[in-house]
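Report on one structure; see the data block that follows.
Missing here: one protein chain of the complex. Every other protein chain is in place.
Entry: chain A
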Amino acid sequence: MVQVFVDFSGGLEDLFGRQKELQVNIEEMTLRQLVFHLKDRYVQMKPELFVTGDGLRPGIIVLVNDTDWELLGKDSYQVQNQDRISFISTLHGG
């Protein structure tokens, strides 16, 4: 089992029942699988604002231990034990 810490900001916490931080215990998986795992288990409203058809919605930045996921292979990054994964929305409300 792998334990990761997930945090949300920029309004995304609203989709997760106003929780800013989650501690998630998962099997070994990639970041793409984690995104869909979060969508299936933790998103409480409007999942389409977190995930579009084939992956994370554009406009959401992902940092793994404060490093841009684009440098880590994005979707294919293998989540490690004790990773801190931050999802930050750049979408404006109005």
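Basically, a residue touches a chain if its C-beta (ideal position, glycine included) is under 8 Å from a C-beta of that chain, and two chains touch if they have at least 3 such contacts; residues count from 1.
In this section, contacts and distances are computed from a predicted model.
Q: So one subunit is absent here. Using its UniProt record, which name fits best from "Cytoplasmic tRNA 2-thiolation protein 2", "Translation initiation factor eIF2B subunit beta", "SKP1-like protein" or "Exoribonuclease phosphorolytic domain-containing protein"?
A: Matching the unshown chain against "Cytoplasmic tRNA 2-thiolation protein 2", "Translation initiation factor eIF2B subunit beta", "SKP1-like protein" or "Exoribonuclease phosphorolytic domain-containing protein" yields "Cytoplasmic tRNA 2-thiolation protein 2".
Q: Residues on chain A that touch the omitted chain in the whole complex?
A: 9-15, 45-46, 49, 58-59, 61, 63, 66-68, 70-73, 77, 86, 88-94
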